[in-house]
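As you look at this complex, bear in mind that one protein chain is not there, while each of the others sits in place.
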Amino acid sequence: MTKVAIVGASGYTGGELVRLLKNHEKVEISAITSRKYDDTPIYKVHPNIRNSDLIFKDLEPNSLDADVVFTATPHGASMKIVPEILETGAKVIDLSGDYRFKDIATYEKWYEIEHTSPIKASYGLPEIYKKEIKKANLIANPGCFPTGAILANLPLSKEKLVERIIIDSKTGISGGGVIPSAAFHYPTCSDNVSPYKVTSHRHMPEIQQELGMYSNVKVSFTPHLVPVIRGILTTSHSFLEDESVSTEDLVKIYKKQYKDEIFVKILENGEIPQLNSVRGSNFAHIGCFEIDETGRLVIVSAIDNLVKGASGQAIHNMNLICRFKEDEGLNSYGLHP
Amino acid sequence: MTKVAIVGASGYTGGELVRLLKNHEKVEISAITSRKYDDTPIYKVHPNIRNSDLIFKDLEPNSLDADVVFTATPHGASMKIVPEILETGAKVIDLSGDYRFKDIATYEKWYEIEHTSPIKASYGLPEIYKKEIKKANLIANPGCFPTGAILANLPLSKEKLVERIIIDSKTGISGGGVIPSAAFHYPTCSDNVSPYKVTSHRHMPEIQQELGMYSNVKVSFTPHLVPVIRGILTTSHSFLEDESVSTEDLVKIYKKQYKDEIFVKILENGEIPQLNSVRGSNFAHIGCFEIDETGRLVIVSAIDNLVKGASGQAIHNMNLICRFKEDEGLNSYGLHP
Amino acid sequence: MTKVAIVGASGYTGGELVRLLKNHEKVEISAITSRKYDDTPIYKVHPNIRNSDLIFKDLEPNSLDADVVFTATPHGASMKIVPEILETGAKVIDLSGDYRFKDIATYEKWYEIEHTSPIKASYGLPEIYKKEIKKANLIANPGCFPTGAILANLPLSKEKLVERIIIDSKTGISGGGVIPSAAFHYPTCSDNVSPYKVTSHRHMPEIQQELGMYSNVKVSFTPHLVPVIRGILTTSHSFLEDESVSTEDLVKIYKKQYKDEIFVKILENGEIPQLNSVRGSNFAHIGCFEIDETGRLVIVSAIDNLVKGASGQAIHNMNLICRFKEDEGLNSYGLHP
Partner (left out) sequence: MTKVAIVGASGYTGGELVRLLKNHEKVEISAITSRKYDDTPIYKVHPNIRNSDLIFKDLEPNSLDADVVFTATPHGASMKIVPEILETGAKVIDLSGDYRFKDIATYEKWYEIEHTSPIKASYGLPEIYKKEIKKANLIANPGCFPTGAILANLPLSKEKLVERIIIDSKTGISGGGVIPSAAFHYPTCSDNVSPYKVTSHRHMPEIQQELGMYSNVKVSFTPHLVPVIRGILTTSHSFLEDESVSTEDLVKIYKKQYKDEIFVKILENGEIPQLNSVRGSNFAHIGCFEIDETGRLVIVSAIDNLVKGASGQAIHNMNLICRFKEDEGLNSYGLHP
């Protein structure tokens, strides 16, 4: 059995890693760490995890007995421990933003933190970087919004079909993490829709970095909080440069792009992605492909922000690194209703 | 006291008219009609309306004893009764789509119904047509999405600041009406976001008609169902033709446009409209005015779809017709939380 | 105009007082106080309150220029300021638990605070204490659960129909107040039901105090958090001592008890109270009256916890003290849907 450790396991993505790994036949969890919950049994923090002996421990990065370490630590905290963990010989899959940017200056501008330990990492979006991921020691697991947005738009950029993309995303509140605040207070969030960081969200440069690899496409991004626990619904508006491109052409292009990707499902024939079809699963649904009278193209993607947008994708990356079956531990269907 | 009748009063907008008119000091409700609920006391359909003697009656259009009649009837049904009601001498405020279009062909194309009784009506958006409304016999009360979208973008079109507008709207489920269906079933809607009629919603041509009055602006529109009872949050993405226009300039333009409009509130200094600030009220909040690095401008508006987007606006129109105070019966604050 | 001040106006009950007083024709708000938000315009805290000049001020209790003062302060804080406010000659309506108990020892046991300034107050449930309230200088506004529970069971105790009452209440999350915490975090509360303080909630002795006035009835009480913004649905289970008492008898008894109470509505003929019929209103709906095969009687009541359960009731009390119309400012219908 491959040994895995989860650093910062008391948050939502930490809990989700434990939940998903329960059904993974090739690994055992050797440690879950938390400073705050040292010596606390896991069910006191993640009340869904029962019949488990896991106990949070406040362990040092270099004392983890693991082949693969997931760092589910906040931005800024990961960079302080990842180098030390790598030195133990473990592979690291980091769920923070610390290693996602090719250009450190971009990171420092948008995260407003000095980067103290730049290391080359593979960007952990398997649908693009599968080969690199398999050989990597450090994976920068993508942000939740970028996962939905990049998958929805990758073929458009690769095929140079559009020059501008406007991404209007709707996220469940769990994306804000486990720590209570006024913005995530039930009476505030319920029966509400709340746009935030309308032109200044740090996932924008991450989306731009990836979609900008293939063309000069310019990305605009605006997220909204919606009263949903989990899920990101991304509505992508763009304008086709070539008016002769049809919905059918697009379906073909998307199907070709993702033909080997088991977690990407292209919906067609008028089926539109919805959050309630991917809840709890690692699938990304992509669909719509409608073009209106003004030449606007709409692509919609749906993911579970905590699974495909975080912990499921991290396990997918581990499966690639460790040469496990790609969907090992990840082949459950979502919860519907 | 002015006598008002509500035709088709068993739906959500009918109930909302009764709720709001309770606090209106100049009118009395002479009749609420319903074919289905003939002789049923109102509280059996609208359980919030208590201590009221109102009883649904299945009345003929020409037997309404009223100075003003609200027709809260479905599209296609209104055109069959409005001419007859007008003949009684009553003013009519129609909440359906039947009289909203200047061009009958547009109506017939998008509603897929033959229009059997075209009559000139005033489009009942007081912020544009106050003068006409005051003199009108028939008001076409605007659609819910158009109300939020037109108010958010009117100054952009008038000032010819943009050529394209992409309107991404999020609506509460009450917008779908009182009749149960799979799309509005609780287990389907809850914890979900669902784009629908992504490029084919019939509110698009209505928005285009109004915004297209002043410039050649092209409107794209996509609505989404979100798990909210009431409210429409409209996120409008556009691109400024003149790069020198700033957020401050826009705030000035918007404040000037709406300076005499008591129900439009321009938010500034980073305050972003949210649904939970207008719930139950007739206010429209407009704000954001952010411009991102790609030149994209974001305007956000928030309304209660059943109030400013329907029944509240209808009462506002009645106040104008009858020369009552503009906010008579409409000056309550929204419910927060 | 009567001058009213609201101390601690930044919480939910403070905001609700301002919202409701907007439609009150006999009073003007002379001050809203907050230590935390000194000099902040009201809309920054209560985003629904627009077109208002109200600004939070950090005022001393003795410098309030008011005829009536609402103290919407936390338990323990009220007792520190109420005596000083009373000395200014103002009448005080206190929304905390500090003055609700006839027996100080009960307060100190359940609130675990020493009571430093016991003063005789009238318990502000108008349906029981209307006469006393009219003459009082200090009103202890009832707790939200007690309001729903006492109204649902008062006739049972008065008529000595039952010896034991089991009160199973379901409350909206706003009952927990405006301050974020893990228990009220959206991802925790949504799609959840959570019993809490199952046998130890301090509203129990308050209910016992009032229902125990008339008989030896023993009260049990268990509250649950449900994913609702506002509202308390109280299900009261009891056992009739006299098996010959019928549902019809009970309806008669309840109607008689509440015949002069404009905010209490007895539902009959199988209609069961629901939260969505009282949202935003000061009504209490009471109904059900079913008796099952084992002799168990079920009474259900529904209130809005922030209105009839707090601020609306406080205004009702003010109307009584000031000899205004009982429903002045409180006659709006609830929001449905």
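Should a chain be cited, it is by its letter among A, B and C, assigned in written order, with residues numbered from 1 in that chain.
Everything that follows uses one rule, which is that a contact is a pair of C-beta atoms (placed from the backbone, for glycine too) under 8 Å apart; a residue touches a chain by one contact, two chains touch by 3 or more.
Because the structure is predicted, anything quoted here is derived from the model rather than measured.
Which residue, B:178, B:262 or B:322, contacts the hidden chain when the whole complex is considered?
Looking across B:178, B:262 or B:322, the contact with the absent chain belongs to B:178.
Just one of A:3, A:19 or A:75 touches the chain that is missing; which is it?
A:19
Have a look at A:10, A:274, A:301 or A:317 and name the one touching the chain we're not showing.
That would be A:274, which touches the missing chain.
Quick one: which of C:84, C:168 or C:249 touches the chain that's been left out?
Spelled out, the listed residue whose C-beta touches the missing chain is C:168.
Can you name the residues of subunit A that touch the chain not displayed here?
On the subunit A side, contact with the omitted chain comes from 12, 15, 18-19, 22-23, 46-51, 174, 190-191, 229-230, 262, 265, 271, 274, 276-281, 283, 285, 331-337.
Could you pull out which residues of subunit B are in touch with the chain that's been left out?
12, 172-174, 178, 180-182, 184-191, 227, 229
Tell me where the left-out chain touches subunit C, residue by residue.
164, 166, 168, 170, 172, 187-188, 190-196, 198-200, 204, 218-220, 222, 224, 226-231, 233, 235, 237, 272-276, 279, 288, 290-294, 296, 298, 300, 302, 337
We adopt the following convention: only the chains that are shown with their structure count from here on.
Report the inter-chain centroid distance for subunit A and subunit C in whole angstrom, where each centroid is the mean of the CA atoms.
45
Would you please write down the residue numbers of subunit A that are in contact with two or more other chains?
As it turns out, subunit A has residues touching two or more other chains at 172, 187-188, 190-191, 227, 229.
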